[in-house]
Every structure is written in C-alpha cells, then in structure tokens.
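Single-structure report; data block below.
One chain of protein is taken out of this complex; the other chains stay put.
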Amino acid sequence: MKEWKNVWILAEVAQDKISPTAYELLTAGRSLADALGEKLCAVLLGHDVKKFAQDLLDHGADAVYVCDDVSLQHYVDDVYAKTLNGMIQAYKPNKFLLPATNLGRSLSAKTAIFAGTGLTADATEVMINPSDGQMHATRPTFGGNLMATITCARTRPEMCSLRPMSYPKAACVPGKKGEVIEFAFDAEKYTSLAKFLQFIKSEGEGLDLSETDVIVAGGRGLGKAEGFDLLYKLAERLGGAVAASRAPVDNGWIEYRRQIGLTGRTIKPKLYIACGISGQIQHMAGCSGADVIVAINKDPNAPIMKMAHYAVEGDLYEVIPAILETLEK
Amino acid sequence: MHILACVKQTPKSDNVKIDPATGCLIRSGAESAMNPFDEYALEEAVVLKEQLGGQVSVITMGPPAAENVLRDSIARGADKVYQLSDMAFAGSDTWSTSYALAKGAEKINEAQKIDLIICGKQTNDSDTGHIGPQISAWLNWPNAAFVKRVVKADEQCIVVERLTESGTEILQLPYPCVISVVKEISNPRVRSVKGRMAAKRAEVVKWTADDIGADKNKLGIQHCPTRVVKSFSPQRNTNAVVVDGANGKEKAAKLVALLKENKYI
Partner (left out) sequence: MDYAINEMEQETLNATREFAQKKLKPVRAEMDAKEVFSPEILQEFRKSGMFGLWLPEKYGGLGGGITCLAMAFEEFSRVCAGLALTPGTTALGAIPMFLAATEAQRERWCYDLASGKKLWAFALTEPEAGSDASALKTTAIKDGDFYIVNGTKHFISTGKEADFYTVAVNTNPARGARGISLLVIEKGTPGFTFGKKEEKMGIRTNPTYELIFENVRVPRENLLGSEGRGLLYVQETLDYSRPGVAAQAVGIAQGALDETIPYLRTRKQFGQPIITFQALAHKVAELAAKTEAGRAMVYNLTHRMDEEFLPAVKAALENGTPVHDELKKIKGVRWTKYSAMAKLFCANTAMEVADECVTLCGGVAYMRDFPLEKFMRDAKITQIYEGTTHIQKNEIIAALIKEYAAKGE
C-alpha cells in the first residue's frame, strides 16, 4: 500500500464559488498531511473551475488536481463518482476527505464503492494514529449519543466525509506556489443515464445560518407557529437570524432549512439563544459549537438548562419581551 | 411498476442510553421500530404504486427479530417482503451492507424486474446516508440522493427534485434507478386496519448470504473495509450559570447585562 500517498480534499464548487467547506477541509487535511509528512492536495471537479486552483493553493494546498469539463457543469452522481474514481486510480491518494454536504455525502458513498474502499460518514474529527499512520475518524452516531472512532485498515484511500463547521477555515496566504495538475475527462467512461434538467435557487436567499453571529432558535415550547414572531423580533434587534429545533419544523410552524441539529444544520454562531428547546442530544449536536448558549425554558430540568452557558428559567413569552424591553433602554 | 423499498429496524428513540463505563449502547429494553426515514421512503413507494399501478417489495438486512419491520411494511402498504438474515452479515459496515442489499435486489430483479429502489436518506442509528448511493454503485444504476419530491413518474423514467444546500436540482432518471429520499417526500399514512391484519399473516421470504449468491469475503465484520476501534460518550458542558431573579424582568435584565459584559452582544 506504499504507493498510496498524500492527503486529498474535495473542494466543492457551488454556484460558481468555492464552498467554505473546502477551506475547512484544508485545515483538517493539513494536520493529517503534516503528521504523515505527505502532501496536501485539493481536487476540483466541474466546468470552468480551473480558475479556483490558485485560491486553494493560497489556502494551504500543496497541489491541486483539476478535472475541468463541460460534462461536469452540474452534479450528476455517476459522472462525478466515476471521474473521481478515475483520478483516485490514476494518482493513488492515501487519505481522502470530502465535505459532508448533500453533494459530498452521496458522491463519497458512490465513489467508495467504485474505488473499493471504506468510508466514514460525517466525521467531526480526524487524526493520524502515530503508530500505523492510519486515519482515525471520529463521528457521532445514535443521534449524537455515542461517538465512534472508525478506521479503514486494508484499503486505500481511507475516505471520510467531514461535517461542515467542524474545523476552522484555513488561512489565506496570497500568491503561494504549488502544482496544478490537470486530469483529462474521459467522455466515453464517465457517463450516466441520469440527466440534469434544472437548478432552482432557494427562496429567501440571504439566509445563511452558517454565516450568522447571533441565532435565536425556538422549540416545542413555543406552542404555536405565531410564537416565532417574537423570536424574529429578538433576532432582528440582535442582528441575527431565526432557527428552530426539530419539533416546530415537524409541526409545520417553520421551514426545514432553519432546522438545527443532526437532521438539520450545524452552526457555530457567537451567540445562540434557545427558546423553549428542551436540548435533546440531536439538537445539541447542531449548536454546541456556539461560543455561548443561552437557554430560556419553563422547565428547570430540561437537559438544555445544564448544557447551556446561561440558563434562564421562565416563560419565554414573559422573558423575551422583557429582554427586548431591557435592550431598548 | 415494481418498486423496492429498503428499510432497517433501528432503536425506536434516537435518544438511546449509553453505558457511561463501557461507552456501549444499552440494547436491552430498547424498543425497535422502522427507521423513521424509511417510513417516508416506503410511503412514497406506496403512493407511486397507487398512482401508476404495480407492486411494492421491501427488503431489509438484519437479525431474525428484524422480521417485525417487514410485517410493519406490509401494514403500510407493501406487497412482498424479503429479509436477509445470516451470521455472515453481522457487523457489516455500509460498504458490505449495500453489497448484500444489492445482491438481494439482483435476486428479486431476476424474478421480477425492478424499476425503482427507494431508500430513506439515512438511518437514525448510524446516520451515514451511504446505502442508497452505494446500492446504485454496486448495481451500476443511476441514482439521486436527498430527493424531496417526485415531479413526475411514468413508464420510462422518474423526474425528481433533489435538495442541495443552496437550492433544488431537478434530475431525470431512467429506470432502473435508485433514489434516497428526505422526509419532505411524503406524509406517511397511519396503518390501515386491513394492513394491520394482513401484516400478521404475511409471508416473509428469508434469504441467507448463499441464497443471494453473495461473496462472503465481502461481508461481515471480518471483511468489511471499515471498523469501529473506539466508542465513547461525548463530553458535554454541564455547568450552566443559572440566571435568577424574582421575575421575568429581573432575569432578562441580568441576562442582558451578562451578555454585554462578556461582549456577546
């Protein structure tokens, strides 16, 4: 297995932009590459993506592999997975990190079968075991109740999808030098019967919970959809956004894209105010990266009242208006 | 239209108990049920059958007790159910599990051509989301993951909406193909009385690794590529500062003062 060398990361491109996950993977990948004494390489797939190679070098990649073809303009699982496997077989990376985004999750899964190797899903931490150089990928399972560390001893590359926001973004050093290697797209081999028809940008654009410093989230304790009106007021006053735990989404009080937790989004705001959220482990998995968590809950025994940094026992319909009033002063 | 839904029996609540000493799951007393995401997948399969005619088959891989999840599938509208059960499967990771399911699907396909395989987006116990795309890889069928809506389905192909972080993508997949679906796809029905009664009497087809012609070198904890080397309970902050006061106003004032003092607002 000696021929398998270097640490790869997939730099996802969405809407003609490098996804922030690429920079996070570069941070994670750098620690692996340094521990192994190998190179950190970024992979770019898409159409008109070569222009991003320098940006990836600037953010710490030692080399960038690019497959740039019009057939890769849109993400079609087979085409991408076959191309990626083509690159894996050609260059034989040792470790391969992909983002655990929707694209990354399905692409990594399919590629792992084509490449005949193991894959760890949605890890939050990766490290190299010094004794054997294997990657130890740690991930939450059972709804975040259990952490499992997973290895892939016999096959290469050791693949892993890494949950967004698990690592800080790599710093940018403009003008860094590095190799850009182009990989030719094989139109005969990298095919799919699936056809991409259309992309529709989601409404309510500008809502990017991952870029927001303050998030005010509501849970079952709101009792009704109208309860969110109060949260919007508070969020607006603090310059933040509104999110939710799973229950309000299930009840149809608020849209799914605002759901925080294992089955929703992971966020890392500076301030997270959880209103009427009990703090199930699945929810906490999505928000525990916040610098500070404030819990407002009627029930002093709700799990979140211990896990938060500040716990306010009380009726949110009383406390939040009082906070707004205090802020007005 | 012949649709195969893949389901898994998992612990009922994803709030399972972990032994803090061993870091192991406390399985005794943990109630099992159909993985919630698979309910959406099966419901969509049944809805498509009701629209287009045909048959819904359901497959699961799991220990003998996992038969219950197949009976439950009958109650939810499935027509035929298959269980892959063999010690050789024990401890399989997603690579091996998807291999076994793909071999099972091949065998079903020989008897009656499958048009569409539907999986839930992930399970509530291992949360990987691998199985759908990986079954499609083994079968070399096209696939789409994170499908939130079937726009159109006819005799030749299916058009689906796939959820991405920035919007929605529309894809057309010819049969046979595999989709894995998110919960927006459907609204699972409450099991009918007829379904509940049929479930008790349904025949569950049981297959071993040999029955589906699976290569045992690709199965089970001995042969699958990944392995769990350690498991532990996550550490959590449990030192919350209680913001107290005589009433909501006092508490609010104190909280705002604390947040300001620490420059959070």
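Every chain is named by a letter (A and B) in the order it is written, and numbering of its residues begins at 1.
Definition applied: contacts are C-beta pairs under 8 Å (C-beta built on N, C-alpha and C of every residue); 3 or more make two chains touch, one makes a residue touch a chain.
Given the structure is predicted, the values throughout are model-derived calculations rather than measurements.
Colleague: Of the listed residues B:152, B:194 or B:216, which contacts the missing chain in the full complex?
Modeller: If we include the chain that is not displayed, B:194 is the one touching it.
Colleague: List the residues of chain B that touch the chain left out of this view.
Modeller: Considering the whole complex, chain B reaches the absent chain at 187, 189-197.
Heads up, the rule we're going with is that only the chains that are shown with their structure count from here on.
Colleague: Could you put a whole-Å number on the gap between the CA centroids of chain A and chain B?
Modeller: 21
Colleague: What part of chain A is in contact with chain B in the complex they form?
Modeller: Touch residues, chain A against chain B: 14-15, 19, 74-78, 81, 101-103, 105-107, 109-110, 112-114, 117-122, 136, 140-155, 192-202, 214, 238, 256, 262, 270-271, 280-282, 284, 288, 291-292, 294-295, 305-315, 318-323, 325-327.
Colleague: Tell me, which parts of chain B touch chain A in their complex?
Modeller: Residues 11, 14-18, 23, 25, 93-95, 98, 124-134, 136-138, 142-146, 159, 162-174, 177, 180, 184, 224-234, 236-244, 247-249, 251-253, 255-256, 258-259, 262, 264-265.
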